[in-house]
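Missing here is one protein chain; the remaining ones are kept as they sit in the complex.
Residue numbering begins at 1 within each chain, and the chains themselves are lettered A, B and C in the order written.
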Amino acid sequence: MQLQQMYQEIILDHYKNPHGRGLRDPFDAESFQVNPTCGDEVTLRVKLDGEIVSDVSYDGQGCSISQASTSVLTDLVVGRPVGEAFKKMDAFVELMQSRGQIEPDEDVLEDGIAFAGVSKYPARVKCALLGWMAFKDAVARSQGAA
Amino acid sequence: MQLQQMYQEIILDHYKNPHGRGLRDPFDAESFQVNPTCGDEVTLRVKLDGEIVSDVSYDGQGCSISQASTSVLTDLVVGRPVGEAFKKMDAFVELMQSRGQIEPDEDVLEDGIAFAGVSKYPARVKCALLGWMAFKDAVARSQGAA
Amino acid sequence: MTTTAAPLDVTALRADFPILSRTVRDGKRLVYLDSGATSQRPTQVLDAERAFLERHNAAVHRGAHQLAEEATDEYEGARQRIADFVGADFGELVFTKNATEGFNLVAYAMGNAATSGPEAARFVVGPGDEIVVTEMEHHANLVPWQQLAARTGATLKWFKLTPDGRLDLSDVDSVITPRTKVVAFTHQSNVTGVINPVDVLVAAARKVGALTVLDACQSVPHSPVNFRKLGVDFASFSGHKMLGPSGIGVLYGRRELLEALPPFITGGSMIELVKMEGSTFAPPPARFEAGSPMTSQAVGLGAAVDYLSVVGIERINAHEHDLTVAALEGLSSVKGVRLIGPSDAVNRGGAVPFEIEGVHPHDAGQVLDSLGIAVRVGHHCAWPLHRCLNAQSSVRATFYLYNTLDEVDALVDGVREAQKFFGVA
Partner (left out) sequence: MTTTAAPLDVTALRADFPILSRTVRDGKRLVYLDSGATSQRPTQVLDAERAFLERHNAAVHRGAHQLAEEATDEYEGARQRIADFVGADFGELVFTKNATEGFNLVAYAMGNAATSGPEAARFVVGPGDEIVVTEMEHHANLVPWQQLAARTGATLKWFKLTPDGRLDLSDVDSVITPRTKVVAFTHQSNVTGVINPVDVLVAAARKVGALTVLDACQSVPHSPVNFRKLGVDFASFSGHKMLGPSGIGVLYGRRELLEALPPFITGGSMIELVKMEGSTFAPPPARFEAGSPMTSQAVGLGAAVDYLSVVGIERINAHEHDLTVAALEGLSSVKGVRLIGPSDAVNRGGAVPFEIEGVHPHDAGQVLDSLGIAVRVGHHCAWPLHRCLNAQSSVRATFYLYNTLDEVDALVDGVREAQKFFGVA
């Protein structure tokens, strides 16, 4: 069954045991993003410590893909400088838009490489990017506010 | 050539020597009608004498079909009671919408029977009816005004 | 229209739909349960459109040459057959690009009434006036009214839903009042299949002199509909949901209303006289069909209506009812499945939405897709309805004449498969 290709164990693990879930204080900015086709939504908060992403907390309703990718996101960006976090985001976005044509770099994306299979399903790419869009927006807001 | 079927001699005669053409006073009501596809237009005046259509005068720009049918119209209605004129109109409209399937009654339509061939060309039906629509409208106006 | 009670010969019908014999996802046979979103097209419709394009294509209403005559005849002939199919007169049908345009046409034309002549006065809306919709509406029959209200200062009001997803009509007179100018509502919900009591709403609207606008997108393709008998003022539906082409919809308007309604989209073919200083407009339906129309699409929709008539719309309706009953039964037998909307098939068309505990609709849809089963997941352009029924989104199966009981079984099996895959059963 092709399904396993998409729903890698790693994804299902993050889905069942999401990292960093729940909205926390303090935070610098919050972003609410919604996927207009399916109604999935995420509210995501960012706390910056100078250039460092010191916390990402989130809540929302969504499918396994959107929930797992947001969980992976927290692993990838928390504790890292914003610039590095954005590089990871770019790599993840590129992977998701690759239609399975890119070999992801585990050094950069860690558990994120599990989403390579998802990129073959264009309708799910938006799911995988939902949390990342919120992250991008929240960072922009916190920097705009700063 | 099919063309002769449509452009009967009678039609071409009326086109070249239209009856009753030119706008005349006195009149009870006037109607301006236009064919929006080709821009053809007619201004038509009606003078009623009680129930009798005592004069129809008109001017306009149009193709042979619209000009000839308005000329035939004056022959058919002037001097007749409105009711009879409208019966002739109904017969003419029915003929024009018949797609060549009706055998016209010469007693009723006189020269109007020459338009039987035109009814096979749906795009020209509006041309043939332009003057008649003006007549109908002008009579309605003159009666509304009375 | 055939009224014989003989059941459909679905196997024979399916042969008319080329796409149904294709496979998906590594050789799975296609189980297409997404006709509520868009239907598939029979060869008869494809052939009719192609024959038109290979033989008669030309600009309609504009040329004096033979092709133009033939094209006009085909285009207007289709209008006549479609009018017959829905109980309307020839001049009461306007071709639009989809049903959505139809609702917008009425809403914008009403907005234009304020700057039009006195015959349009009955359509004017403004502060103090009320526009009534329902929480069950597809966004297509909701957002245009929100926007009209926002543009004109009118107030939007709505009927709420009962917990099982029917219209709460317990207090009609407090919703539809003498201030109401329009009541816009759906004939049949695209999510739950719920069929609304058109008579009740039309009567209430008439009592206060309000216009009615019916969303007939999900009723016309699946059941015998006669707009004249229903007594609605306007109605809109789409070709692509009834075996016809995409890119064509139909707006019905009572003759007297269309005659007084100001234009919406303006341009060629809808005018009477054009001067630089201003223009006057043609009578309906031309007034509402600016620009080159959906010619071959009208011809295709005419062929679709012919096809539905030959098969028999009552028989199609009965067949879909059987499938709906089977789906409701099958799905409610699966532990962890929550049906959204009514749990029975009374006053309900062939749409069955549901949730699976512990499996997000998008994930459920993915598992079904991997089995070749095409359903829709999400809010199906009816977000407020989902909120009312406490669902963030849903999985929706919809049926049409070409679906079979086998396919319903495949759906139910697929749901169990999804539960297994996500470890919730």
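The working rule: contacts are C-beta pairs under 8 Å (C-beta built on N, C-alpha and C of every residue); 3 or more make two chains touch, one makes a residue touch a chain.
Worth saying up front: this structure is predicted, and the values here are computed from it rather than measured.
*Asks:* Touch as defined at the start, partner being the missing chain; which of C:Val208, C:Leu257, C:Val274 or C:Leu405 qualifies?
*Replies:* C:Val274
*Asks:* Write down which of C:Gln44, C:Asn57, C:Thr162 or C:Ser343 is the residue touching the left-out chain.
*Replies:* Result: among the candidates, C:Asn57 touches the missing chain.
*Asks:* Residue by residue, what part of subunit B touches the chain that was omitted?
*Replies:* Answer for subunit B: residues 1-3, 6-7, 12, 37-40, 61-65, 121, 124, 127 touch the chain left out.
*Asks:* What is the set of subunit C residues that contact the non-displayed chain in the whole complex?
*Replies:* For subunit C, the residues touching the absent chain are 18-19, 22, 24-25, 30, 32, 34, 37-38, 40-41, 46, 50, 53-59, 62-68, 96-101, 103-104, 108, 112, 115, 135, 138-144, 146-147, 150-151, 156, 158, 238, 240, 245-249, 263, 265-269, 271, 273-276, 278-279, 290-297, 362, 365-366, 368-369, 373-378, 381, 383-384, 387.
*Asks:* Which residues does subunit A use to touch the chain missing from this display?
*Replies:* Given the touch definition above, subunit A has residues 34, 36-37, 121-124 touching the missing chain.
Criterion: only the chains that are shown with their structure count from here on.
*Asks:* Report, in whole Å, the distance between the mean C-alpha point of subunit A and the mean C-alpha point of subunit C.
*Replies:* The answer is 37 Å.
*Asks:* Would you kindly tell me how far, in whole Å, the mean C-alpha position of subunit C lies from that of subunit B?
*Replies:* Averaging C-alpha atoms per chain gives centres 44 Å apart.
*Asks:* State, to the nearest whole Å, the distance from the C-alpha centre of subunit A to the C-alpha centre of subunit B.
*Replies:* Here the centre of subunit B sits 76 Å away from the centre of subunit A.
*Asks:* Give the residues of subunit B that touch two or more other chains, as numbers and ranges in rising order.
*Replies:* none
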